[in-house]
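Left out: one protein chain. Kept in place: all the others.
Our next item is subunit A:
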Amino acid sequence: MIEAVGLTKRYGAKTAVYNLSFQVRPGTVTGFLGPNGSGKSTTMRMILGLDRPTAGHVTIGGHAFRDLPNAPRQVGALLDAKAVHGGRSARNHLLSLAQLSGIPASRVDEVLGVVGLQDVAKNRSKGFSLGMGQRLGIAAALLGDPQVLLFDEPVNGLDPEGILWVRNLMKMLASEGRTVFVSSHLMSEMALTAEHLIVIGRGQLLADMSVKDFIAANSAGFARVRTPQTDAAQREKLSAVLTEAGGQVLPEQDGALRVTGLALPRISDLAHEADVRLWELSPHQASLEEAYMRMTQTAVDYRSTDDQLAGFAAQQGPGALLPDAAAPVPQPVPQQGWYAPPPPQPGVPHPGVPGSGPVPADQNPYAQPVQAPVQEAAPTPPSLSKSDDTTPEDAR
């Protein structure tokens, strides 16, 4: 059990982590999500007593890390795959760590086997790829057979086979009743690995909920409506009717319309009443990744109001701070990203997407921590998801 209370870390004028409170419970894999630079690693380092919090505290099993008796037997951590002396062999690296807590050398060979590095155990780690480095780091974390495990971006640099292996390893460790805390900036990865999510952005808590709840709250759907391409007037007409009925309509590049806020049968009825023929009326599910990116994007927007990055963020657009984000989706939205709902537009409230639309910074739901506002602000259009039997992109 890891418990953080009001954790805050400032480096000079920069606040890396602000008033973060959460619990990581044993028996489940808890995902720790946030874009790069959101304070994940800083939080991990504070848990491990490497950095001293400016305010608040974090404990493991009720003890501050520095007060833990025989820490390596209780807590294992992978912080940085590259944090090894390149001139030392993998085995000697692990051996020096094992000797710290009186772990026998035979255990070193055991964990080398577990991570699949037994054949290169005698090689100097200088020649290791990032993936091999990750495996070595995981081996170091497993050495003491600890009850609490922390992994900072463990799948970086791993091949698909390695990613699958890490995913299963995390689940297995958790099923043995251990506390497993895994950070990542990839929502898709966490959706598959973790049962519980803690999402931070700009050092503040955005969400603390189970993956199931997160999906329910954040995967917004939309309908694609296509009118006969030969008749632009029909399209205009339908667009006006749907907007009048309370839906939000966005044109797509190839002439289709993206409609949110209206159930599919209702769209059909409205089209029929307006005497507009439909060539397509299809349900689509937003990806979890998109929902997560919008959530963290909002946090960036919020932070940019009291940060010197303000000018920078305004120039670059909100997506620029997220390395995974493609260039801001142009309007009309390209059809290829059918699973991706449009980014929040000023003046266009977007149901099912918390924090979108014109929310002033001081009313931003993420200005207050914890999940309550997220769940309240996120009603999924019920009929839309009911009629939707496409699987969400992330749950493949």
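To be clear about the criterion, a residue touches a chain if its C-beta (ideal position, glycine included) is under 8 Å from a C-beta of that chain, and two chains touch if they have at least 3 such contacts; residues count from 1.
Following the convention adopted for this analysis, contacts and distances are computed from a predicted model.
The listed choices are "Aldehyde dehydrogenase (Acceptor)", "Ethanolamine ammonia-lyase large subunit", "NADH-quinone oxidoreductase subunit E" or "ABC transporter"; the UniProt protein name belonging to the chain that is not shown reads "ABC transporter". Interface note for the absent chain: among A:Glu3, A:Asp51 or A:Glu110, the touching residue is A:Asp51. Of the candidate positions A:Gly87, A:Gly127 or A:Pro160, contact with the hidden chain is made by A:Gly87. Interface residues of subunit A with the unshown chain, by the touch rule above, are 45, 48-52, 65-72, 75, 77, 79-80, 82-89, 92-93, 95-102, 140.
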